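One chain of protein is taken out of this complex; the other chains stay put.
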Amino acid sequence: MAIDSKVVARAAHLARLRVDDSETAELSARLNDILGMVDQLQQADVDQVEPLAHPLEVSQPLRDDRVTEPDVRDKVLPLAPASEDGCFLVPRVIE
Amino acid sequence: MSHSGNWEVVIGLEVHVQLATQSKIFSGTSTQTGDDPNRHASLIDLGMPGTLPVVNKEAIRNAVRFGLAVNADIARRSVFERKNYFYPDLPKGYQTTQLAEPIVGAGEVEIQLESGDKKLVRIHHAHLEEDAGKSLHEDFHGQTGIDLNRAGTPLIEIVSEPDMSSAEEAVAFARKLHSIVTSLGICDGDMSQGNMRFDVNISVRRPGEPLGTRTETKNLNSFRFMEKAIALEVARQIDVLEDGGEIVQETRLYNGETNTARSMRTKEDANDYRYFPCPDLLPVMVSEEDIQTLRDELPELPDARKARYIEQYQLSAYDADLLSGSIATARYFETAAEHGGDAKLAANWVMGELAAKLNAEDKDIADSPVSAEHLGELIQRLKDGTISSKIAKQVFEACWNGDGSPDRIIEAQGLKQMSDSGELEKIVDQVIADSPAQVEDYRNSDDAKRKKKIGFFVGQVMKATQGKANPQQVNQLLQQKL
């Protein structure tokens, strides 16, 4: 399945990556190389096979409903590019 | 505006129920949110690099409890998936939720309508997921502040089939779900805080035609708003269609203050959420044994409570439904009935005076200034003849205003019904003596008319006694003397 620049642009938007026009051709070519290799998967006969999400088929351990995590605000807010009054700041969001 | 011909309304609900756990669904962070922003946002909730989720057992148990309460299939194996999208209140860039393998499968809920009819509303499924944080738009000089205290709070999302065909049905269904989750104790049901959120999918069609395009209305933080918002949207859709227009699939935001709704900005490109099983989590397995234990431990549910009310208190199905409908109302009613020694009276007071007053002041029954015990006391006094029903309303009012217990109020304000028949007799005599013309008229009337005309004298006596006389006693005395 070859992809064109439109598909690349769409994936880039979904992934919130900016792809400049100058990069698109090269990027599409590389992605097509990768997808071309990946397309070998289409040869596999897997109609009767269940997908495997985890190598070990074990079940989720469950945690007791207790508060164990401390308040880390004063530790993490300084890591933020922009913060004020205990909040992380972003450009205005319009709903 | 008048609409031509028949339109059928098709309504489905998506309900987010915030689970009343101590800690979040995937982290041991407190679920309290009231304090400062980001004080209840741990490394995990913040999506710090390298952090990982672990599932809260109680969230799973609560979801199973809900499933059992609506006779749903409980998935022995359910899977958390990631719903990928970017938003500042979504720290990891994905919401961990369930899609293909939710924990609660198909179920059903019976709703009671005012007409006395009952209806089954099917539940498509219910799944577990994490809540997002909050975007704060004020006080950040044109920027948006992000508070992640709520991020990671456990939710179950209940998705109904589009089985409802009116606002009444939708509200009845919503109330029923509210009642179920509060009875189970898995949610506090506080809609004003968004702890239970109803999104309504609405479409209209001509009878026999295929389903119309639906819209989703959000931000319905009370049942009253839900009812109004549905009416508004149904009317809007019919208008559009009758004017030859088309319904656009969109999300609409309802504003209860103005009773208006607006379309939320929809991106041209519909989102592609790229769901896939969360690789940080394993399938959740629930054993038969766990399910049986939870089933055995289920508290009394609204349907059972309703049946008990009908049986135990001889209430009508509709009254029983209203009173059993919310756990808070049910608790209040049962306490009042017990203390008052009269369930019928308690029912009438709870659905009448109390409901009106709560409604007028927009209060929850749990916050009622008149406690259930006090209402019970009031009912007792009414029953034993200490006060008349008219005075009872006055006592109720005083109790509501914080003047103390009914007994205290009756005592302090001297509202005790006149039980001394000698004193009452004097007053009756006086009234008769003061109204010769009316006495004459009464005496010349036939029995049927007398029944009406005696009201005048009763009124005069009550006025003279400031309502403290027992109306039955007054009636008797008047009939004797006249």
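First chain written, first letter: the chains are A and B, and each begins at residue 1.
Methods note: a contact is a pair of C-beta atoms (placed from the backbone, for glycine too) under 8 Å apart; a residue touches a chain by one contact, two chains touch by 3 or more.
Throughout what follows, contacts and distances are computed from a predicted model.
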Identity of the absent chain, which is to be given by its UniProt protein name, from "ABC transporter domain-containing protein", "Germination protein GerB", "Polar amino acid transport system ATP-binding protein" or "Glutamyl-tRNA(Gln) amidotransferase subunit A": "Glutamyl-tRNA(Gln) amidotransferase subunit A"
Residue of B:G5, B:P49 or B:G402 in touch with the missing chain, whole complex considered: B:P49
Which of B:L282, B:M418, B:V439 or B:V461 contacts the chain that the document leaves out: B:L282
In chain B, positions touching the absent partner: 43, 46-55, 82, 84, 86, 88, 91-94, 146, 272, 274-276, 279-282
Residues in chain A touching the chain absent from view: 1, 3, 7-8, 10-12, 14-19, 27, 30-31, 33-44, 46, 49-56, 58, 60-61, 63, 72, 75-76, 79-82, 88, 90-93
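Quick note on the criterion: only the chains that are shown with their structure count from here on.
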Chain B partner contacts - residues on chain A that touch it in the complex: 10, 13-14, 16, 53-54, 58-73, 76-77, 82, 84-95
Of chain B, residues touching chain A in the complex: 21-23, 27-30, 36-46, 48, 54-60, 77, 79, 84, 86, 88, 135-137, 139-140, 142-148, 253, 264-265, 269, 272, 274, 277, 279, 281-285
